[in-house]
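This is the structure I want to talk about, given as structure tokens.
In this view, the complex is presented without one of its protein chains, the others remaining in place.
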Amino acid sequence: MATEANADALVLSDDPRHPANLIPELCRNFYQLGWVTGTGGGISIRVGDKVFIAPSGVQKERMLPIHIFVLPFPQAAPSPHTDRVFLRRPALNLKESACTPLFWNAFDLRDAGSCIHTHSQNAVMATLLWPGPTFTISHQEMIKGVRIGGIGRTLSYLDTLEMPIIENTPNEEDLKDSMAEAMKRYPDAAGVLVRRHGVYVWGPDWEKAKTQAECLDYLFEIGVKMKLAGLPTVGLF
Amino acid sequence: MATEANADALVLSDDPRHPANLIPELCRNFYQLGWVTGTGGGISIRVGDKVFIAPSGVQKERMLPIHIFVLPFPQAAPSPHTDRVFLRRPALNLKESACTPLFWNAFDLRDAGSCIHTHSQNAVMATLLWPGPTFTISHQEMIKGVRIGGIGRTLSYLDTLEMPIIENTPNEEDLKDSMAEAMKRYPDAAGVLVRRHGVYVWGPDWEKAKTQAECLDYLFEIGVKMKLAGLPTVGLF
Amino acid sequence: MATEANADALVLSDDPRHPANLIPELCRNFYQLGWVTGTGGGISIRVGDKVFIAPSGVQKERMLPIHIFVLPFPQAAPSPHTDRVFLRRPALNLKESACTPLFWNAFDLRDAGSCIHTHSQNAVMATLLWPGPTFTISHQEMIKGVRIGGIGRTLSYLDTLEMPIIENTPNEEDLKDSMAEAMKRYPDAAGVLVRRHGVYVWGPDWEKAKTQAECLDYLFEIGVKMKLAGLPTVGLF
Partner (left out) sequence: MATEANADALVLSDDPRHPANLIPELCRNFYQLGWVTGTGGGISIRVGDKVFIAPSGVQKERMLPIHIFVLPFPQAAPSPHTDRVFLRRPALNLKESACTPLFWNAFDLRDAGSCIHTHSQNAVMATLLWPGPTFTISHQEMIKGVRIGGIGRTLSYLDTLEMPIIENTPNEEDLKDSMAEAMKRYPDAAGVLVRRHGVYVWGPDWEKAKTQAECLDYLFEIGVKMKLAGLPTVGLF
């Protein structure tokens, strides 16, 4: 690990678009959207060989750049014999986000530049009203904002959006394998829903990840409204 | 096209009411209303012989004046042999809004000074619960905020509001002809709904366009609530 | 009317609690609550012998102190032979709020210090789901925030709230008589609902009027939710 002063330099910047400035700003945005209340959810940003991650259990709308963890990329998952490697840890009694292994799936398996996790009630209601293994919706303009696999070209209005839903586990870290499996089984999906929990969405960079998170949340919301109104969500009627 | 410096002068102003300042400010407002999430939707403003338009695919709540396109008005639609003409293009890798031909319908056919496009879920739900060619509602105070044809005198409380609904197309540009046709068939309508997509609303200037967009969105929202509650939306009961 | 400079002094103040500063600030607040979209609704404040009123048809969230009208109180209603009297008119092409005669009811009949008008959808839905002459609800903590007649002591948790609903008219001014009649028939009511339109609420001063407007809007909202869920709104169950 770098010296402490060097390490702090990794998160202190006058540039509002520096990841350590963006993460707190975006978390305030997500708090307003109801995505990260109760310290849940968050966003990670990868720029080249560095990953910026928020701490676990902090109020997302009150986070500061000095709270941000920086990790080298790539790195293998920690094991009983190896610890996770950090370039910078906050000088506070903080632990990195419990979502870290899940964010890593997006970096490893999709070469994502950013991954967002929300506890949006729209996502959770979608997983309750779609009891099967996927959420599906078609013929909505907002489908055009979603990318194939989260990182490729955008979908067409004529495509049906299909998002895998995995079952929740008591420990967030334990979602890592089933999320990875869902990503392999549904290579075109831009995210993974977690039943009774929320959603993980990624993109090539933070702007595209955020755009997709908004489009998908919109689609969960309108899908739930349609389902509750007795309207089919796939196909024209 | 003007020299670059001259062109930038078209969007740089200390006046908060300059269109290049207003568009980003209004887009932040619309983002709060849930109208332009996921980079969707937007607003264009025409002042005399100049049209100010936002770029395509940018986060609407983070837009800046330097992102704005300026186009001369009038001008013919681009064709295989002619390009769209610009007075100013942002010095960034940006494309003008895909809504441009639709905004132009409002300028050409209604002499509008501003046109707003939203992906509001109230508009989309209205197009799903009104499966026919129009959305209709009567006996609501907010009808009085809507102008005949979007630019004439305001409706009376005793008037029934009727808004055409056109079918969505895979490419936004391809809505141009059906939107124009709907505007001709429903000359009194202040906007055009696009099924499973959103709404286009216009007015003589940006203030009146925004007022109408708010009144219409309110009417879509309460219309949807009434329909879901089993209440008729036209006529007294 | 005072000279123009003297008249402007009536609305220019460094005190954030001056009515001409409060009205724009509160209107921004009400816009966020969805009460005054599309230029609808507003608030008037009376301090002693002066009444401060917003203009008609302006965007409520963008209003400025210089837009405010000041009127002497008391004064008789304008007639074919007499005009309304002003102490100050904005030096712009503005007209006083169409709610002015309705606000005056609250000043004349209840000695109110402030009157608020909203187009809140909670109020409108309440008038649609309560088709009779009153909205009623009981056994809600928020009833305790409502004052008898809008200006007296607050209600008890054991009191049933009853609010008259009058029928809407094409011209807002024409509500004056039926609103006054409802105020006389229901002397304990803190406001008057207008079917398919909104609500008028008043109080001894702007703070108490706003508190009551919030409590009543809360009660309309939860009343509508209860009704739609099939729950009775009066009595325990």
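We call the chains A, B and C, going by the order they appear; numbering starts again at 1 in every chain.
The rule is simple: a residue touches a chain if its C-beta (ideal position, glycine included) is under 8 Å from a C-beta of that chain, and two chains touch if they have at least 3 such contacts.
Everything quoted here is computed from the prediction, not taken from an experiment.
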{"item": "Interface partners of the hidden chain - shown chains only, full complex considered", "value": "A, C"}
{"item": "Candidate in contact with the missing chain, chosen from A:27, A:51 or A:124", "value": "A:124"}
{"item": "Residue numbers in subunit A that touch the chain omitted from display", "value": "37-40, 57, 59, 61, 119, 121, 124-125, 128-129, 131, 168-170, 194, 196-198, 228"}
{"item": "On subunit C, residues whose C-beta touches the chain left out of the figure", "value": "139-142, 145, 156-158, 207, 210-212, 214-215, 217-218, 221-222, 225-226, 229, 231, 237"}
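The definition used in the following text is that only the chains that are shown with their structure count from here on.
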{"item": "Equivalent-chain rotation between subunit B and subunit A, CA atoms, steps of 5 degrees", "value": "90"}
{"item": "For subunit A paired with subunit B, centre-to-centre distance based on mean C-alpha positions, whole Å", "value": "32"}
{"item": "Rounded Å distance between subunit A and subunit C, as computed from the means of their C-alpha atoms", "value": "45"}
{"item": "Where subunit A touches two or more other chains, by residue", "value": "none"}
